[in-house]
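Note sheet for the following structure.
The complex is shown incomplete by one protein chain, all other protein chains being positioned as in the whole.
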Amino acid sequence: MAKDRQDIPLGTPLQRVTPLIITFCIIAIVGPWLLSAYWLNTFTTVACLTLVSATVALLYGQLGMVSLTQFALAGVGGWVCLRVIHGWGVPFEIGLIAGACAAGLFGLLVGLPALRMRGLYLALLTLLVAAAFQVVVNVIGFPDGGEGWTGKVVNGQRAMIDRPLAASSDVAYFRYAVIWMAAGLIWIEWQKVSRLGRAWALIRKSEAAAISVGVSVVKYKATAFAVSGALAGLAGGLIAGLNGQLDNTGFHTSQSILLYALVVVGGAYHWVGAVIAALLIRALPALLNDHGVDGNLANVFFGFALLVSLIQGRTGIAGKLADFYKFVRMSRIVEGSVSWGLIAILLGVIAYALSWTSFAGAFFISLIALLFRMAIPGVLWMLLGFFGKRTQDHAEALEAKLSLRLVKIMKAMGLRPDHRLFKRTLNWLFIGIFVAWVAWGVFGLAYLSALAIIWGALGLKVLWEVSLYTYVLPWRSQIDARYPKPFANYR
Amino acid sequence: MQMLIPFLVIGISVGAVYALSGVGLVMLYRASGVVNFAQGALGGLAAMVCWQAIELGYTDAIGWLLGIACATLLSWAYGRYIAPTLSQQDRIVRAMATLGLAFMIMGMAQWFWGDDPRRLVLPTDRSGLEWNGRRLISDTRLLALGIALAVTVLMAYILAKTSFGLKMRALQSNRMLSSLVGVRVKRIDTWAWVIAGVLAGITGLFMGNMVRLNPTVLTFLVIPALAAAVVGRMTSLPLTVLGGLAIGVIESMVILVPGLSRYGSATAFVVAIIAILWYQRHGITLSRDNSHLE
Partner (left out) sequence: MNINKRIAATFILASTFSVGAMAQEECGLSNGAQATGEPIQIGSIVGKTGPEDFSSSARAADAYFDCVNANGGINGRPIAFTVQDDTWNPEVASQAASKLVKDVQVVGMVGSSSFVECGANGKLYEDEGVAVVAGTGVPRSCFYNKNYAPFNQGPRSSTVGAAQYLVNTFGASSVTCVAPGIPGFGDWVCGGVQAYGDANGVKVNQVIFDPGQLDGNAIALQVMASAPEAVVLGMPRGMMLPILTAAEQLDLGNMMKWGAPTSAFHKDMPKAVGPYWQNNLYVHMELEALDKPAADTQNWRAVMAKYGQADDPIDSFSQAGYLAAKAATNAMLAIDGDINRESVFAAFKGITKMNTDMLCAPWYFGPGDRHQANHMGRVTLLTDSGFDVKTECFQTEDADLADILALEAAGGLVN
């Protein structure tokens, strides 16, 4: 069958969840400080949806099962959460947990027939369930404080549920959602390398083998469905808490399908993939909306990205990133974070002094520019791969030819030739234009100042490399000798 | 009883369109092992192109042909150039890739045409069969029923009696062995995509006329068609047609049941879910899924 399947991920549970904990601590602390209210609200939704996409990834990545009903399960969770809170006036957390339990049960119910079902039929079954859920929720609607078991208000104002006391402000609720999301992701990550995950991996490899060594296929598959249902339901409750209510228009079948597609794009085998999927489904349309670009074009992009990532092998963007990190040395991380941090702080101060934008904005833009400098060539290479190996070769040959010509010209002009100049210029141009466009939208920064910050950051980094390299090198080899390739086992 | 007849007739005609769409799905699945989620989107594109052509002043016939041609061309291009790059993957991956195509077509069409109120009018709309002094069913619906039955018979004939059909069946049971004995896999595959494109185009025109001329709505009409195909275990043409008709009739009859009428459009899904569970309970394999051999 497919070649790109992975066995049990390596590393101890603690090793695996540490980067996750660190990342989300940083996000929870720094996020509100960087983001405007609009983006804070958007990213709170992204945090909730990350949990939903993590459940899709769990079923697909761990067991190879395609579930197109996870968004509907979030709807079930949200429905029960609202109903419980409106009906009994219980605290928010109890509603959340009730929603999660209900969705978990529902997920189990959907999963039961799937226990003996092969991939495609499971996908179809879950799609049909999602479609049926949409019809039902369209008729009964989400509870909004009215009478009867549907809890609908017939005449009057919709009632909202209150957020938890500790998280009533937008900033606090963002942190609250991030904590729930991180807890969910950490639990999944922990299980991947524990008993459950090993059983899942064996079942995915061969059900016959699993049975022969006494692993109960029914039990572990059912657990996967129940858990993914419960986490999706939890996310539904969190979304309900964010807005105080839910609306049936938000739970269309297309959303479930789209979420699956984007999890494949993001990468189903790694938690970063779930984050990327949630960013794509909510933050990208928000960005386009901010720029006044027609939202329908996002669908075109999603379709294309899905095709590309399926053709490229199914590890998605996260898989590509993980491939890259496998070879990263500790010294590079240390040097990188020091140099990136210094450059970003410097530019942040300059931009603030010239009153272009806030310190945080410029800091963030510089970091993105530096990140892109590293990632863009790889991404382009991946995209070219979509058109086949031959296209990649052609592109490479063309680039080599142009670079050689440029080197000749430089030699003729008496300059020190740089065979990577052509590639670099293209990269810089692209990053400048693209990131400045994003910055212009998100931070409302003037286009030219954004360009100045971005190219400033890239230039400073090159300067750093050129001027300090000889001093840094011995120090780097010292670190590498002590901590060799820390992520070699991490995927 | 007097009251039931119109509902029955209308149900059958709607079911016929589901059946037609389902037959397109089954044909493609049998030949190439791909469940085509883009069937609805291709149909939507056909309907929109047809509307645009008529709007620009071309005659109706040219509009229909253009619409169907567009759907066919796109389906062919996908089957010829993109589907082969995935031929080594699981069936599930190949099915999901068509979702990518569906999103691309839907996004483009929605972006280009937007959401203005419009109608796709067929000349057969204005005449129809009279019963008790009332029009019982329009000719458009009769035509849909006729085409669905004719297409099913034609496809069944092709599969059973022609060498092309034989090769298709060979691919269905084992692609690798077929290629070893000299079946030109890619060519048969491509033809299957062309057939699927034509059927998607025809269905799209009917759906655009009867349901709603809107790319997004038409794209997601693939789900009831899938339900019909699931009833047919993705393999059996007669069962698919029966499934489509049953879904159409039940959907239409449910309207008369007070309390249930609002859940009518869930019929297709519920019927298909019951079918899946029933097949499973009785140990009937859903189709000869040979993906593990490939």
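By written order: A and B. Residues from 1 in each chain.
As a convention for this text, a residue touches a chain if its C-beta (ideal position, glycine included) is under 8 Å from a C-beta of that chain, and two chains touch if they have at least 3 such contacts.
Being a predicted model, the structure only gives us computed values, none of them experimental.
From the options A:139, A:350 or A:479, the residue with contact to the unseen chain in the full assembly is A:139.
From the options A:80, A:286, A:310 or A:450, the residue with contact to the unseen chain in the full assembly is A:286. Across the entire complex, the residue among A:13, A:164 or A:250 in touch with the chain not shown is A:250.
Set against the missing chain, the residues A:14, A:37, A:166 or A:398 yield one that touches it, A:37.
For chain B, the residues in touch with the chain missing from this view are 3, 6-7, 10, 14, 55, 110-119, 121, 125-126, 128, 134-135, 137-138, 140-141, 209-214, 216, 221, 224, 251-252, 255-256, 261-265. Those residues of chain A that touch the chain absent from the view are 36-38, 40-42, 45, 134-135, 138-142, 144, 152-158, 160, 170, 239, 242-250, 282, 285-286, 289, 294-296.
In the analysis below, only the chains that are shown with their structure count from here on.
Averaging C-alpha coordinates per chain places the centre of chain A 35 Å away from that of chain B.
Contacts from chain B toward chain A in the complex involve residues 35, 82, 85-86, 88-93, 95-97, 99-108, 110-111, 216, 220, 223, 226-227, 230, 262-263, 265-266, 268-270, 272-273, 276-277, 280, 286, 289, 291-292, 294. Across the complex, chain A meets chain B through its residues 1-2, 66, 113, 116-121, 123-125, 127-129, 131-132, 135-136, 139, 253-254, 257-258, 260-261, 264, 294, 296-307, 310-311, 314, 388.
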